[in-house]
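As you look at this complex, bear in mind that one protein chain is not there, while each of the others sits in place.
Per-chain numbering from 1; labels A, B and C assigned in written order.
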Amino acid sequence: MARVGVFVCFCGANIADFVDVPAVVQEAKKIKEVKVAVEYKYMCSDPGQGMIRDAIVQNRLTSVVVAACSPRMHEKTFRKALLDAGLNPYMLEIANIREHSSWVHQKDKKAATEKASDLVRMAVAKSIANEQLHEISVPVTKRALVIGGGIAGIQAALDIADAHIPVTLVEKSPSIGGRMAQLDETFPTLDCSQCILTPKMVDVASHPYIELIPYSEVIELDGYVGNYKAKIKKKASYVDFSSCTGCGACTQKCPVKVPNEFNMNIDKRKAIYTPFPQAVPNKPVIDAEHCTMLLKGKCGICAKFCEKGSINFKMVDEVIEREIGAVVIATGYDLWDPKPYEEYGVGRYKDIITSLEFERMVSASGPTNGVPVRPSDGKVPKNVVFIKCIGSRDEAKGIEYCSKICCMYTAKHAILLHHKVHDSHAYIFYMDIRAAGKGYEEFVKRAQVETAATYLRGRVSKIYKKGDKLMVRGEDAQIGQVVEVESDLVVLATAVIAPKDNPALARLLGVSYDKYGYMSEAHPKLRPVETAKAGIFLAGCTQAPKDIPDTVAQASACAAKVCGLFAGDTLKKDPMISTINNEFCSGCQNCVKVCPYQAIVTEEIPLGHGSKELRTVAKINEGVCQGCGSCVAICRSMAISLAGFTDPQIINEIVAI
Amino acid sequence: MDYSNQIREIASRLFTDNKIDYFVGYKQNSFDDSQVPFLFTDPAKISNLVFTEKSVFNLTNYLKPDHTKRKRVGLVVKGCDSRALNLMLTESQVKRENVYIIGICCEGVLNEKGEKAQNCVECVMSDPVVYDEILGTPSGKKGYTINADIKELADKSLTERADYFEDIFNNCIRCNACRHSCPLCYCAKCCIDQETSTLYHGANTSSGAMHALMTWSLHLAGRCVDCRNCEKACPSHLPLHLLHKQNESVIYENFQQHLAGMEKDDRGAFYKYSLSDPDDFIL
Amino acid sequence: MNVFIVETDKAGLQKFYEEIIGKFETYAPVEKFGKYDYKRVLKLNECEPDSPIETTMSVKPLFFPKTAKIMKFLESSSGTTLSEIEEDPLSGKRVILGVKHCDARSLQVLDHVYKWDYIDTDYQNRRENTVIVSSRCNKAGSQCFCTSLDYDVENSDAHDVRIIYGLDGKIYIQAVTEKGITLLQTSNLTNTASASNATEEIKKLYQSFESSFRLRMNYAEINAKLQNLYDSPEFDIVSSNCISCNTCAFICPTCHCFKISDEKIKDTGVRYKSYDSCNNGYFTLMAGGHNPRPVKYRRWRQRAMHKFVYYQDRFGVNLCVGCGKCAISCPVNISIFDVVNQVSKNAGLQN
Partner (left out) sequence: METEVKEAQSKIVSAENPDLTAPADWQPVIMGILCNWCSYAGSDLTGTSRIQYPPNIRIIRVPCSSRVDPWFIIKSLQSTADGVLISGCHPGDCHYISGNYYARRRFLVTKKLLNFVGYHENRVQFSWVSAAEGPKFAKVVAKVTDDIKKLGPLHRYKKENF
């Protein structure tokens, strides 16, 4: 038999002025289950809570209704009061008579009072159907998995590891470093990318709390927040890293030459190679697609010259498992292939290159030792045309969005060009200049003033060859005329796009991704770091195009989230989640279909008492369920109920007035 | 259409090859020319099997554990029946390996008056959508037509409609024959009968009947295949198809022309959504 | 009992009906959704008391309605207070026209259970205040087998007045009980036919009716056999086609199982009593979770045995009146007639 206590709050004048509180108390007293109904100035105050605690004890109350402000205000406060009085905190219901009555019906006290009484009735009726609930605690494995070893992954890994939480960093290429390692200098300060990145890379390699697994990929992820199990495929490198000293003899002697992807295929690398001099780990790997030994079974020169005998052609892919509690996705970005721009002669004219190719050229450690040259004849270009928004903001050929970083790096390129080739001149075709960011606008000014780059507002319509020059025709919108620029080299600022593997990875991890293939954040404003799947976070361009500062910031945010998640030994979870009543479950599995969190699985249970025959029923994964109730409403046999919002509770409210 | 002989042959083959434990077909009624479902385990009874345009009842109802106890069943399905079966398979009520399906390319069955039944006139898919063996020649998917009675009622005034349906709910005796004859009402215990829940509305009043029938029809919305077992079973002869056809038409018009049970693994309109679903009715 | 017969014709009968409808709260077969049921009528043209078609529901709902309020309750700080239902909608002075004799008989059968351990006063009032005017069948329906059972169809006193459709348009109105006699005497019916020659004709008519039956059984034998067939495997076979849809029980004139349910709004509620059926899978489900009749053959056994054995044992009458309504309404045409026959026949073979 339910024994309910009703506590009506004046909230100073907030409620009392517009609702006849004593009348509400009198109404409440009429309800059968109500054993005590009282009013007080401020229920949330200590004396107020004291009243509640005493009443619970004196009247042996089974549930409590507080008629006051919105539950979003003080639910926690009053739950604690119940707990202190030895009552299950979830036996509390709140009648929101301030936000929903006194504040919104200030002209009609009678009606406001009636409504308040009804809200109290409803709350009482609901509370009668309340069940005792207990916080769910899920154990956590305190190890984070970081996918991607670019600056985002590196930063996240380091920050997490610095909190003495073990990190497994998985990088698909032979070395960490990512795109940033390919850059020469970085805007807006023009400090050398390598100089600021490589120390961090070394830290990663030497950090006691970081397990670096290069040349490998995540192929499977099971479980739920705090309790994931990841399968990681280590691709065969054919080099035993433990014994290899990275002397490089093998690489020198290898006869096979392959286009060097790290240098955007401008020069060649060997079949056994380290991607770049500062690579971490600085150990070579054999590129199985090109190694003659692996393809034809002949050669093996590298093995001959390896003093340590670290080369092992028999090596095979290996799958390892890691138990982890959280995942950070930092898979970075790709660049859009400008082929569709036929009118520019992309593909036909050698001297049209992408900005990352330019970036490699001007890089001191790059294929041309820091001097930009024309691919066609190796001459140093004088007039260089930079064209922005290639693929970006272009629904016809490319994608709708703005790639965010092109304005800045193009300005940077203009400056770098000036540094490397003093008598050169840069022309920049642009749609807008988007230089929002600390020191960015100044940086663009610097390009325009110091290096006297010519900024031409307008789209390029055509590029054609005249002698060994490229004639770039476009419109200068400011003077409203067609201009033609005679150039030696054309650099296309191609759009930033999501890595092509992102959707596959997203599906594998069970997170959602947008139509471009970027990973989706849980909330565009308030949860930009989390995914909808608890315990999986996003860092860097895998979520959307970003510059380095933003990427690093988001990576550190991920680290903070992970540390927060691992703060306790168990994860505390709100018990207001779904539960399945096997007796009624007919196993149609429609709930599995509609659950947005893949929180529902199936299990086999005996058909009847002690029968061998099995039947399938749904099973809620406590760790994953977020308590939205979608499954409850679609369950035709009412086998699912959502704690805190059960059908009886809600129907009680409906029929209470 | 008369496939009696073919079905008898298949049935005896299935029994001799020990492919099935039960066979569900139709047999002639003892006292008039109507037919009744015929569930049997004894091959000797095969000779009673018939199939003509009087084979009305949707036999997939017998796949419920109550009747065939999760054993191997051979059964005859018409177009609409096979759609129901499709859903039962998708909703894992039946194991595919446990049913041997004889699909009939249906030419429409007859109602009591001997005319082609309304649901057959408006039938969209008279060919079986899932089967092991098919009899007759497929005629393909046909265009969807909004049920004639729905149209008629929609033109009536609100009060007329309200009176009409109140009459229906008043005449319901809540025997639940509609439910038990529906192959897709397989719940372990129907929500409407769960005395334990506050949702329970056991009284046999018109409000109780309205509550029960409306909920029932909403649980079948996007799943009902219009076989009209419910109507045949209803002792009060209530036009139950109205509720289902209404939902069906709304769903067809608004949710990518969805029709129940047409494709494998389609769970029905309420278990998926589209970003472009109508939103204009929401303030 | 002094037989009171009035001879008249179609027109006279019509007048008689109209007079009754004018005088009393009258019920008669009315067509709705293509089937006939006993409904309140205010004008003769609304109903068809002479229709040969059997009604889907029997007269049962007029005495044991599909749902009825048992009591009201009010919840307040002082606890729950119960209150009687002030007005029974079926307790008025009533006449029912066009009742088939099987329906009339069913009431006699039900009377036993309603004045057994607990006297259902509502039911008693309804019975006392109701005059039943039956119209005799001249031809048996496809599922009828009333004549094979434990009561004398022709000389039954289950009805108060009986309409007999004689040859060449002659119609006899026969009062059978005191209630019936007063009804006739107080009516403006004239020319009392000499009982004798009428009864001759009536006898003849009955013979032709009797000979029109398709279904016949030896009731005594079946009743005797079933006594020891509780464990007969036949029940499983005869019930195999059943889809447990409950229709039979709900429309059966003598089934009288019910369930109780409360409907509550705010602080007031009503307790209802509504039909239920033993064919229902969880009719016997107990709070503890045990269900003695989880499978349908057990439920069918219960149904058959209750109708043909248990009730007979307790009250000395058969619970089935042979109206065949269940077979007609059954979506898979299972007939209690076939069930009891098959079970007892095949069991006979086994012994």
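Rule of thumb we're sticking to: contacts are C-beta pairs under 8 Å (C-beta built on N, C-alpha and C of every residue); 3 or more make two chains touch, one makes a residue touch a chain.
Computed from a predicted structure; not experimentally measured.
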{"item": "Among shown chains, those touching the left-out chain", "value": "A, B, C"}
{"item": "Per the touch definition above, residue among A:R53, A:K115 or A:R322 touching the missing chain", "value": "A:K115"}
{"item": "Sites on subunit C contacted by the missing partner chain, in the whole complex", "value": "263, 265-266, 268, 270"}
{"item": "Hidden partner chain, residues of subunit A it touches", "value": "70-72, 96, 98-101, 103-108, 111-112, 114-115, 118-119, 122, 512, 532, 576, 594, 596, 626-630, 632-634, 642, 645, 647, 650-651, 653-655, 657"}
{"item": "Subunit B residues that touch the omitted chain in the full complex", "value": "150, 153-155, 157-159, 161-166, 169, 199, 201, 203, 205-208, 210-211, 214-215, 217-218, 221-222, 242-243, 246-247, 250-251, 254-255, 269-271, 273-275, 277-279, 281-283"}
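Following the convention adopted for this analysis, only the chains that are shown with their structure count from here on.
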{"item": "Most central chain, Cα average position", "value": "B"}
{"item": "Distance from the mean Cα position of subunit B to that of subunit A, given in whole angstrom", "value": "47"}
{"item": "Subunit A and subunit C: spacing of chain centres that average the CA atoms, whole Å", "value": "72"}
{"item": "Whole-Å separation of chain centres (CA-atom averages), subunit B against subunit C", "value": "32"}
{"item": "Contacts with 2+ other chains: residues of subunit C", "value": "none"}
{"item": "Two or more partner chains touched - positions in subunit B", "value": "189"}
{"item": "Contact set on subunit B toward subunit A in their complex", "value": "70, 91-93, 186-191, 194, 197-199, 219, 267-268, 270-272"}
{"item": "Subunit A contact footprint on subunit C (complex, rising order)", "value": "75-77, 79-80, 264-267, 289"}
{"item": "Subunit B residues touching subunit C - in the complex, by the definition given at the top", "value": "29-32, 34, 36-40, 57, 61-62, 66-67, 167-168, 171, 173-177, 179-181, 189, 193, 195, 200-205, 208, 229, 232-233, 235-239"}
